[in-house]
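Have a look at this one before I ask anything.
Selected chains only, in their assembly positions.
Chain naming follows the written order as A, B and C, and within any one chain the residues start at number 1.
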Amino acid sequence: MLIIMRHDAEPAEIERVCAVIEEMGYQSRPMPGRQRTTVGLVGNDGRVDGSRLAALPGVAEILHVTKPYKQVSREWRAEATVVELPGGLRIGGEEVVVMAGPCSVESEEQIIAAARAVRAAGATILRAGAFKPRSSPYSFQGLGRRGLDLLVKARNETGLLIVTEAMDAEGLELVADAADIIQLGARNMQNYSLLKQAGRQKKPVLLKRGLSATIQELLLSAEYILAEGNPNVILCERGVRGFDSTTRNLFDLSAIPVVKGLSHLPIIADPSHGTGHRDMVTPMARAAVAAGADGLLIEVHPQPDRALSDGAQSLYPDQFARLMIEARQIAEAIGRRIALPVEAVA
Amino acid sequence: MLIIMRHDAEPAEIERVCAVIEEMGYQSRPMPGRQRTTVGLVGNDGRVDGSRLAALPGVAEILHVTKPYKQVSREWRAEATVVELPGGLRIGGEEVVVMAGPCSVESEEQIIAAARAVRAAGATILRAGAFKPRSSPYSFQGLGRRGLDLLVKARNETGLLIVTEAMDAEGLELVADAADIIQLGARNMQNYSLLKQAGRQKKPVLLKRGLSATIQELLLSAEYILAEGNPNVILCERGVRGFDSTTRNLFDLSAIPVVKGLSHLPIIADPSHGTGHRDMVTPMARAAVAAGADGLLIEVHPQPDRALSDGAQSLYPDQFARLMIEARQIAEAIGRRIALPVEAVA
Amino acid sequence: MLIIMRHDAEPAEIERVCAVIEEMGYQSRPMPGRQRTTVGLVGNDGRVDGSRLAALPGVAEILHVTKPYKQVSREWRAEATVVELPGGLRIGGEEVVVMAGPCSVESEEQIIAAARAVRAAGATILRAGAFKPRSSPYSFQGLGRRGLDLLVKARNETGLLIVTEAMDAEGLELVADAADIIQLGARNMQNYSLLKQAGRQKKPVLLKRGLSATIQELLLSAEYILAEGNPNVILCERGVRGFDSTTRNLFDLSAIPVVKGLSHLPIIADPSHGTGHRDMVTPMARAAVAAGADGLLIEVHPQPDRALSDGAQSLYPDQFARLMIEARQIAEAIGRRIALPVEAVA
């Protein structure tokens, strides 16, 4: 940590900064420059709260040299985390894993039809919400427990693994029992109680980036889960808040290489929420694979114009099948491949 | 709701849109223009989910004419909500209510000193966190239950009312028992499980705007609380995510008149989190009163340079006292006044 | 255009809105709904300024049904614009055109070395700035006219076409004489005097999206150029202002499919400015091709650590060569190909 002093800081002010640093248990290294003095705080392990120093007279600014996260950092663990799933599916290795399905579980007929369609096109994990976070209290809120039962049924019928969202403590226990991956949604990315609970159980966690979360905040939220003992975290870019309402969100694909540089955790992309428009899902899904994403999360509905939620951004099954063909070629162009269905692997 | 058709939409596509509208239980009103046809959906009560229509062929765009919130809307209830607190304090009326205190409860000595200082300057409600949402798992997380006990002690000693944050289901029960107002923080603004729980108990709720929440999303989150039966919601502007790191957040003071126009709920301002710098708190607190805020939420610490959190944005007690003098004059300039301590009222 | 009335609007207020519409020369179509009346303005050609109507009593909101741009709109001209360049190079057709080179022309040696390197790897157009817009008056401002001379020399030596930026009226004339494509930079996207001048000359224009420009604003700026008579506009996504300083800008790749849907103009991508970090340029350049960009604009410097500007985001020549190989394969995966050097075409 570096404490930048004002150019007109008094010597006594600089001494006080040094004294407070020593009092906090670290060493201080004043470095006088031509215009101003900078004081280095050394001997820390990256977890210093600088607000006390920022409040001292004569201090212009605090600069953080060390990132506040540790266990998720690639600087401290160079080797990529590979999340192992039942049947031998792996996320974070050479393969690109495709998760697809409708926004919500709506009925047995719908979820089975969706599962079969995405399975036929080559997806290996089924996505669909049983508990739905909706901005309006008057929108469809999901089928709840019954939705989870239907997902289990779909897994039994198709062999697809299941990822689905948990919104609170009670739901997280239910989802952890039923699903193969627990999704924590964008709106809960900084719900620290939920993050801690997810860190204390065994299932892998898919953590979606919050709507205005910086990459550092995303990594700190993942750090909460690792700090509680669960190393199996998959990050997900799903669009951030932008200023242009032409798209539902601003799909920040650069997050893929940024996260790859800073962390060893796998990261996938959700172009359906990232764009909000069916016509943009295919090009942006292709782009995500080209950018190096470890997986895709895509909304596919057997009948988008009858969907109870997110109809406008759901692909038709045949659009999804075409996308899978292009995605395979793009993965190969960069030396990867799309993961095959579990049975084929086993 | 209006469905804008593409200029080259086929008559059959327009008919299908009308048919789906009728199937949904509403009436359709096609309106051919010189360039394109617009179809009105009428007979709805503002709660239509348009995604099914957006997915139909030939549709260019969906425009919402009616806002998706209802109970919080000023269009439907013109009279301002006034939240009544113990001892006769009222938020949302003519008076401007000042809530002040440290970021966190740190010790008995600290919270009592802070309470006395803000009481002496004219605050009527004590703010301080017992449960702290921190972006890093390694930052100080608050004293928890013991923090609540110390807040109760401070109330007994000073007569100040208490507002403090709840972060999860268990914490909300504890805070509802101890505090006069339950704060739901910015990171939990769309934690719908927590909003519903807050709506099912009796204490007033201070709902902070999320870091990238639109005003409509803030009002929809308040709608969740009202929809469960609790009408006593106080909104709070505390800064949104901006692109300029000179300030911690971008303090969106325009939210005050915007909310006043759209909703009957009271709204207060938090210039401490809104700016993140002590030097900016006083001018922006004055500005908030001038803009019409129903209250202020301000961080004051007896010794900011020893604070365990948010030291850099906490006022010194004497700065707060000067601010209160200016705030009183500004309130008078616009025909309001700063609320007096409860005893004086009784 | 639709005028949404407040739910409590008086009949006289609705009548006045209709009267003003008629006075403006259009027809009004009031449409009473269950909650409020909407008044349609019909008979317009998309160029109505609604501010006068927005100011009338009883009006809640104005909704624009017709986009304010026309000549650039795909709704009005479905066929893609293909910009024809000397030697048969075409932008906007099946081929993906790669423009590469250093940020600035620094010396004859540097620009010739850069031109040869990007030519060898397969680029067809040389990019480099002679006039440099820099946020600080103390940064290197470019070589000016001498820079243009050196670019012409590089074209003569390598056969590459030239794209370079003009910043003002005088510079635009010089650039139009020397270059094959005139670049208008992000900071000048709404410099309307410059846009009009660019529209009155004959060379194709590369118009970069402003740092916080919506897609509609970008298209309106292009409309300025077309309205003056120059149909050869190439749009360019180069990153928008974001809230996360991890990257220099937020590279909005979704702009590619959005623009393809709304306009017939070609659009290319600049991943160098879009990200600001060398390590991210390659993945995001690949992603841009996968998303459907009609070209790439990439900074390549023979010696990035000696660059006078933008060294940190410039590729080394061998990195660029590897990128070209991957880009070719990705283009093929989506049925396109990278444009070959002009001579090979001829």
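Going forward, a contact is a pair of C-beta atoms (placed from the backbone, for glycine too) under 8 Å apart; a residue touches a chain by one contact, two chains touch by 3 or more.
This structure is a prediction, so every number in the text was calculated from the model and none was measured.
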3 chains shown - copies of the sequence in the complete complex | 4
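Quick note on the criterion: only the chains that are shown with their structure count from here on.
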Chain centroid nearest the full-protein CA centroid | A
Here the gap between subunit A and subunit B, centre to centre from mean Cα coordinates and rounded to Å, is 27
Rounded Å distance, subunit B centre to subunit C centre (Cα mean) = 39
Taking each chain's centre as the mean of its CA atoms, subunit A sits from subunit C at a distance in Å of 31
Residues within subunit C bordering two or more other chains = 242-243, 245
Quick one: in the complex, what on subunit B touches subunit C?
-> 2, 4, 6-8, 29, 31, 33-36, 38, 40, 42-46, 63, 65-66, 75-76, 241-243, 245
Give every residue of subunit C touching subunit A within the complex, in rising order.
-> 212, 214-216, 240, 242-247, 250-254, 256-258, 261, 274-275, 279-280, 283-284, 286-292, 326, 329-330, 332-334
Write out the stretch or stretches of subunit B touching subunit A in their complex.
-> 20, 47, 49, 51-52, 54-56, 68-69, 133-140, 167-169, 171, 187-188, 190-194, 211-212, 217, 220-221, 223-224, 227, 240-241, 278, 304-312, 314
